[in-house]
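First up is the structure itself, then whatever we jot down about it.
A single protein chain has been omitted from the complex, and every remaining protein chain is retained in its original position.
Here is subunit A:
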Amino acid sequence: MLLKVEAAAQILLGFAFCQTFGAHIPCREPSDAELESMLSRHLAPGVSLLASMEDVLPDQDLKSCPVNVSQTSSRLQDRSASPWSYRVNEDPRRYPRRVLEAYCLCEGCLVDRQEDRSVQSEPFHQEVPVLQKSGRCEAGQYVYQPSRLQVAQFCICTFP
């Protein structure tokens, strides 16, 4: 009787040990180089979604609506009636994890040297290819699926 109990206990312990250290293999992240090569099939190689425009640096602190339009600036986003700036859109479950996007500085638009709320600043979106992490694990690696992300490119002034 005692032997039987011991044998059963040993089997159970062995089973628990196998479950803990044998069957469970954690799923790992693909390397950035692998993701980059996968994305380059949908986006031309070497294109960065974080620096798609020249001279554009994302804002660390978001800007607020300027008092009036900067007519001396060479940048369109400062001279627009619906001024905008750029910020980083971050998502750890996506590749690239950081994407540059436009955001409107005003709710209304800058007309006649002041903000007019009868019209509104509205972001204009465009789709860009990205890879999105799925919950699936294949060959010990998380599966990333090609998809498209709506990214704000600039702002327009529209009638509500």
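As a convention for this text, contacts are C-beta pairs under 8 Å (C-beta built on N, C-alpha and C of every residue); 3 or more make two chains touch, one makes a residue touch a chain; residues count from 1.
The criterion applied here is as follows: contacts and distances are computed from a predicted model.
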Undepicted complex member, UniProt protein name, chosen from "Mitogen-activated protein kinase kinase 1", "Prefoldin subunit 5", "F-box/LRR-repeat protein 18" or "Exosome complex component RRP45": "F-box/LRR-repeat protein 18"
Subunit A residues touching the omitted chain (full complex): 2, 5-6, 8-10, 12-13, 15-16, 19-20, 24, 40-45, 47, 52, 69, 71, 76, 79-82, 89, 91, 109-112, 116, 118-120, 122-130, 132, 134-137, 145-150, 152-159
